[in-house]
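Before we start, here is the structure in question, set down as structure tokens.
Note that one protein chain is taken out, while the other chains of the complex remain in position.
We just call them A, B and C in the order they show up, numbering each chain from 1.
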Amino acid sequence: MTPAPTLSAELRTNLTRWRRDFHRHAETAWTEFRTTSAIIGALRDLGWATIFGPDLHEASARLGVPTTDVLAGARARAVDQGADAELVEAMGEGFTGVLGVLETGRPGPVVCFRFDIDANDLNELADDSHRPFAEGFASVNDGAMHGCGHDGHAAMGLGLASVLTGMVADLTGTVKIIFQPAEEGVRGAHSIVAAGWFDDVDLFVATHLKSDDAKGGVLTGVDGYLASTKFDVEFSGVGAHAGGDPEKGRNALLAAASATLGLHAIPRHSAGASRINVGTFTAGEGRNVVPRTARIAVETRGETSEINDFMVARAADVVAGAALMHGVDHKVTVVGRADTASPSPELLPFIRASFTGVPGVAEIRDTGGLGGSEDATAMMKRVTERGGLATYVQIGMETSWGHHTERFDVDEDMLAVGVAAEARIALDAPEFLAGLGRA
Amino acid sequence: MTPAPTLSAELRTNLTRWRRDFHRHAETAWTEFRTTSAIIGALRDLGWATIFGPDLHEASARLGVPTTDVLAGARARAVDQGADAELVEAMGEGFTGVLGVLETGRPGPVVCFRFDIDANDLNELADDSHRPFAEGFASVNDGAMHGCGHDGHAAMGLGLASVLTGMVADLTGTVKIIFQPAEEGVRGAHSIVAAGWFDDVDLFVATHLKSDDAKGGVLTGVDGYLASTKFDVEFSGVGAHAGGDPEKGRNALLAAASATLGLHAIPRHSAGASRINVGTFTAGEGRNVVPRTARIAVETRGETSEINDFMVARAADVVAGAALMHGVDHKVTVVGRADTASPSPELLPFIRASFTGVPGVAEIRDTGGLGGSEDATAMMKRVTERGGLATYVQIGMETSWGHHTERFDVDEDMLAVGVAAEARIALDAPEFLAGLGRA
Amino acid sequence: MTPAPTLSAELRTNLTRWRRDFHRHAETAWTEFRTTSAIIGALRDLGWATIFGPDLHEASARLGVPTTDVLAGARARAVDQGADAELVEAMGEGFTGVLGVLETGRPGPVVCFRFDIDANDLNELADDSHRPFAEGFASVNDGAMHGCGHDGHAAMGLGLASVLTGMVADLTGTVKIIFQPAEEGVRGAHSIVAAGWFDDVDLFVATHLKSDDAKGGVLTGVDGYLASTKFDVEFSGVGAHAGGDPEKGRNALLAAASATLGLHAIPRHSAGASRINVGTFTAGEGRNVVPRTARIAVETRGETSEINDFMVARAADVVAGAALMHGVDHKVTVVGRADTASPSPELLPFIRASFTGVPGVAEIRDTGGLGGSEDATAMMKRVTERGGLATYVQIGMETSWGHHTERFDVDEDMLAVGVAAEARIALDAPEFLAGLGRA
Partner (left out) sequence: MTPAPTLSAELRTNLTRWRRDFHRHAETAWTEFRTTSAIIGALRDLGWATIFGPDLHEASARLGVPTTDVLAGARARAVDQGADAELVEAMGEGFTGVLGVLETGRPGPVVCFRFDIDANDLNELADDSHRPFAEGFASVNDGAMHGCGHDGHAAMGLGLASVLTGMVADLTGTVKIIFQPAEEGVRGAHSIVAAGWFDDVDLFVATHLKSDDAKGGVLTGVDGYLASTKFDVEFSGVGAHAGGDPEKGRNALLAAASATLGLHAIPRHSAGASRINVGTFTAGEGRNVVPRTARIAVETRGETSEINDFMVARAADVVAGAALMHGVDHKVTVVGRADTASPSPELLPFIRASFTGVPGVAEIRDTGGLGGSEDATAMMKRVTERGGLATYVQIGMETSWGHHTERFDVDEDMLAVGVAAEARIALDAPEFLAGLGRA
């Protein structure tokens, strides 16, 4: 293998700076206008081609896009927070994310890296024990917080683009870096895949920072993704004065509460792990009004697609039954979906070699489970279906708080690890693939 | 008014003896074979005509009749406990109860008294603090206990028949005493009414002992009955091994639990009082089996029939929705029904006069609410619809435990009160009715 | 009686104009900054004394005051919408409402009228079938809508002040008009009463428009208020990734759902009407996070204070049990409270006389139930405890939509009815009270 590139002090500084800037201006799924704008700007400065806006997505395949009002608010806020107004305009109704492409002009394979960029629907902890707050880069955006490390991912992607730009003379073929929006809720990958941007990829690597692992522990092929379906349920009843006419109401809140208990009572499955979560619940118009409306945000998961399908089918009965019980209408909207996928076994030794010797790497394991869901699986499936190789790399961090909590933080030392090892992947992939008789 | 008759020491002894015999051999709704047999025997000894068995009931109007097996067991037990085998045979599939008729042969009105005779589905307290247990006349029949005083009512009915037999020379017209089965669950009155036995009644008095009133306090016209519907719900799902195949089950127990919570969540009604009770719940085949069957016994009530209808309609949605939630079938069977009814106002002064001066009567009030349901209302409705007068008298007892509890007991001193006052009613009714221009 | 005053065309126009202005700028409880500012301005123009801000309230007795942030936002909005900035500043942390006082300088009783001014937590229907929307005076404030007619009440109060100003020469004693904030949630009366402003009132009249009555039907003494307690429950659990670590979570949303079903299952009470409502439910941080927080807004009611106390006590058990079930903490905060109260019987003939012959009055009844809760009851109790007379008048409107619904609208013809009749009350009260040997 080529030795791993050494990162300049300036690039290391930039990695932290980018990450904190994204962290501070956290944007949730499909509203990553400022984040995307900043990435496009940086890629253009490096001379990369950029594909974004409606070109990036098959519009009909997008899932869980917010309302026009929410998008308009997010666009305005992005511009307020320094985004390029023209780019934001071009992203229109939530066509966020960007694909950066570096064409070397020399024949060779298409190597693609994926970094997701969206934040979580969380309010960040405002407490000095939480470093982002203490050091002044906590999210300034209500209800948006990078609680899963995608701020670090986006920074790694820009770092990787920088390093590769510097070593372009040594590269062959094409490098693609996809800055994917809307990974939370597993909503954003489908429409990019459907638009064909993964049809020519020969080697695909997705990357994720992980908080509850040893610092510098690397997994070359994360496995065990849970298939998942995300859906919203709206219950619509009849309001009434709770004191004067309680019998005239049809109580949507009660229907949603009954549904919640019923959803959690869907049985375990003997064929493997399943999950159910009613993540949010919003109902009612006022204390003294029989609630007319209620909305719950639900997700199911399964160790296999069959198990997830079982959960979804039973959940449909539960919400229909809860609506019937309380005499209200209901509507189910699917807003996200993820499949299971497995890393290509023949790719793992190459990934292991690429991370070996990179400063900061403590130990390397080949496979292990994540216990979550990911829509990088949609990209992995497309790449492997068409004969390419794909994997999902996890880099362990020394941080004590779980993902998707208000205290989550990134170990910024790990950003350079990903950049260095993945630059090496881009460099050596052509030879590796040729050795397998591919590409 | 005629003075109230004085009861002989022998009759007083008999009242207690009858009551304790009925108490000891408590029989629940539609299984009052021994009780009916004993009453028929006593009436025959007095020379009364008796109507019983299928003659007494319009078969299709009976509600909540137990299964053939239960009836067969009860018949066998009754014979074991001393019932006349021939009479029991004649009562067949639960045609219990008896109408005693005393024809004076002299023209005059038809005056009818009603006493109910069935026990509750309770196990009697086995504790020396409970007099029936301490004195050896606690129920010997599992799951059957006179917890509402119908043992006392039946004894009063026989006492009244005895007294009236002794004073037959002073009577005119016809006296009927209906010993009604299956009042619990408001099941037994409809079929007797439907058979026409109340079509000729000019004056009707139902009687009830009441525990939480002053000793000797009499209400001449109980009002405020709640309309009520009694129904069973059976849920049928799919069993499965709870460890090996939980996902293959369709859990009837869970459906019934969801239904229970949903039923209790039916809203209050602004037009008046409502009630809901899931009184019993039986489900499941074994600890490690996903429950395949569940059954709940439910009752609704309403201050008006409209309110009760509202409860029933909403309950139908709840149980259907709960079944749908958990993927099980369900079946609703109505087993009892009561209406509201009010005493005839013009009758109350006569009732008041009849109780006035009777030894043991402490105070007399005219109206007041019971807060329960009664199927004597079906008789009251029929009598008043056809131009007769009807009321429901309550006699207070000094006992501290509520009706339908395992500690309920009758104050036997009050039995004579009802007998004496109601004999006077029978005596003076012709003159009273004539004074109103009736009969 | 003095003839009822005839209202000028200008005043009639003003009544509608005021009402629509208040409607358009609806402000919910304790945020009635603009509404109060406008009323103060109008009263000052008429030469009335005004008491407002912290002078009006005993601060510690206020219930259910919003957060500082909410108040700050509401103040800013009020000023944006034309409120007097200095007055808004003076109302500070939600000390809204105003007491107008007209001292005639002549000896006589203190007569007080009460009009409430706050809007509901509702979003107004945006549909041309809804007149306020079609005619352009629908609420411009999100989550605030006059769905109970307090916009009309406030306009009536100003109309009454205008008329009384014009006839001041005929008045004796003192007239007070209290424009009460925060009636919704029964939060605003207690602190005004506690500040002593009702201690000298001899005759008190509260007024309410009612939608589901005959047009022009007047009730001189509304009775049957339900005692009520309003409280919030916050559940605090532990968040966790719903896919990766579900067992680490402690699910506050589930606790709130269990509590909701348990609250609705609190039994009916045999002593009279009761109510329970979980009016709003907000929980969860994101679809894939085990919910860490949940909040429900609850109210109980009872036909008597004892029944309401029963509901509150059982509710406390329910929420504590639900928290224990799911391993979460909980906190209950009482934010509103209302008692029962009855109109003074000796006052009703005078009220009847005052409304008799007023144009627009169709029929007058003396008493009837509202089936709701009101904190005017706190004022009524204080006035009557100290020997004064009090009542609560209801004026029926021909509108088909219930109170507290998104379609509620006021029949503006009825505004003049209240103004004319109540001006007459102010005029004739001294003589009426003197006739009773009072004041």
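The rule is short, and it goes like this: a residue touches a chain if its C-beta (ideal position, glycine included) is under 8 Å from a C-beta of that chain, and two chains touch if they have at least 3 such contacts.
Values in this document were obtained by computation on a predicted structure and should not be read as measured data.
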item	value
Contacting the left-out chain in the complete assembly, out of C:G262, C:G286 or C:P430	C:G262
From B:R34, B:R62, B:H190 or B:R275, residue that would touch the chain that is not displayed	B:R275
Touch with the omitted chain, as defined above, among B:H241, B:R352 or B:R365	B:H241
Residue among C:L11, C:V233 or C:A323 touching the omitted chain	C:A323
Residue among C:P132, C:G249 or C:G286 that touches the chain left out of view	C:G249
Residues from subunit B at the interface with the omitted partner, ascending	120-123, 184-185, 226, 228, 230, 239-246, 248, 253-254, 256-258, 260-261, 264, 275, 277-291, 294, 297-299, 301, 336, 370-373, 402-406
Positions on subunit C contacted by the hidden chain, ascending	244-247, 249, 251, 254, 258-259, 261-262, 265, 267-271, 290, 310, 314, 317-318, 320-327
Positions on subunit A contacted by the hidden chain, ascending	261, 264-265, 268, 270, 273-276, 371
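One rule holds for everything that comes next: only the chains that are shown with their structure count from here on.
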item	value
Residue-number overlap at the subunit B/subunit C interface, same or different (half cut)	same
Between subunit C and subunit B, distance of the C-alpha-averaged centres to the nearest whole Å	49
Between subunit A and subunit B, centroid-to-centroid distance (C-alpha), Å	67
Junction residues of subunit C - those touching two or more other chains	261, 264, 275, 371
